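Shown here is a partial selection of chains from the complex, left in place.
So that you can tell them apart, the chains are marked A, B and C in the order they are listed, and the count of residues begins at 1 in each.
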Amino acid sequence: MKFGIVVNEGPYTHQAADTAYQFTKAALEKGHEIVRVFFYHDGVNNGTRLTTPPQDERNIVKRWSELAQQHKLDLVVCVAAAQRRGIVDRDEAKRHGKDADNIAAGFRISGLGQLIEAGVLADRLVAFGD
Amino acid sequence: MLLHTVNKSPFEKGSLDTCLRLAKQGSTILLIEDAVYAAMQGTVIESKISEAMKRYSVYALQSDLKARGLDEDRLLNGIKVVDYGGFVDLVAEHDTVQSWF
Amino acid sequence: MADETMEEGGNPTGVVKKFMYVNRRAPYGTVYPLEGLEVVLIGAAFEQDVSMAFVDDGVYQLKKGQDTAETGMKNFSPAYRALEMYDVEKLYAEKESLEARGLTQDDLLVSVEVLSTAELTELMEQQDVILNY
């Protein structure tokens, strides 16, 4: 079955970001297809490569990047939510005159249409939030 | 049928109350994250949850029960426990998911 | 992956699903209602069957007379009046949520269909996709 995943909260602050990951992993293990993971609201903060969590804690960003690489996941960060919160890739940095970017490996920035499309393409859309 | 998920403590937020008001009789409700506290015996909301279980199938996520130190032998009678894989199965078995935050 | 298919709106897939946006939060305390509205307005271009339900504190999003000047925040309430232009015409509010807050249709800045809890339950059961803001 095709699943779409929506992540509405940032890493560490709310368990939603963890539950979304565990659910996605379990769905893949059961042989389901993940058509997209869409990061919205503070969820966009899962997509920064600048985090350095304590050694004895899980690395939430890295975990998504690795899962994306293993399973060719489409991790989409909402551009409008990302602009409010300071998540940028090289193109966004150039467009807005920023001197740095911070997006993590495996994530891409795109529009809200990608959320609607995930809802259309997936058999089930599951949202994790606060 | 909808699958309803709830992730907020019933002692802190009204999410579970709204779910219980709006979920159709016969629905399945999955308690995750801080909502798993609703599944315990001996709380002030025990009778409300027991009453609700006559109308709904209620599940609780095992990993969240364990994380919070909630023993399965202190769950309300009839609460079903699932792991993340069981969560995935519940989503697959229902037409649509409604997440009550 | 389908980067291009729906980026611009329209509906090349031909699939029409029932999308319901359930609005359960008060405006301004959090950004969810504003960013939720952005989903609805963008989503309107994709020719799906869209409805919005206002439940719990979500009914406060529709309160007339919002004036955010002193808070420095953006007053996004006029956008609810624009929904019709985007062909988002199915707006529902739960009667119980309005009554608990002492609100009537006269307090609201757009006209909505007021539903009983049971009616809203049935409507939710018919949806293909439900998103909460």
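Here is the rule we go by: a contact is a pair of C-beta atoms (placed from the backbone, for glycine too) under 8 Å apart; a residue touches a chain by one contact, two chains touch by 3 or more.
Keep in mind the model is a prediction, meaning the values are calculated, not measured.
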Given one representative per chain kind, what formula describes the whole complex? A x2, B x2, C x2
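By our rule, only the chains that are shown with their structure count from here on.
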By the contact definition above, name the pair with the higher C-beta contact count: A-B or A-C. A-C
Chain centres from averaged Cα atoms put chain A and chain B apart, in whole Å, by 26
How many Å are there between the centre of chain A and the centre of chain C, using C-alpha atoms for each centre? 24
Which parts of chain B, given as residue numbers and ranges, touch two or more other chains? 96-97, 99, 101
Out of chain A, which residues touch more than one other chain, so two or more? 125, 127, 129
In the complex, go through chain C and note every residue touching chain A. 1-3, 5-9, 13, 15, 17, 19, 31-32, 35, 38-39, 42-43, 45-46, 48, 128-129, 131-132
In the complex, chain A residues that touch chain B: 1, 3, 15-16, 19, 22-23, 25-27, 29-30, 32, 124-130
Quick check: in the complex, which residue numbers of chain A touch chain C? 6, 36, 40-41, 74, 80-81, 84, 110-117, 119-121, 125, 127, 129
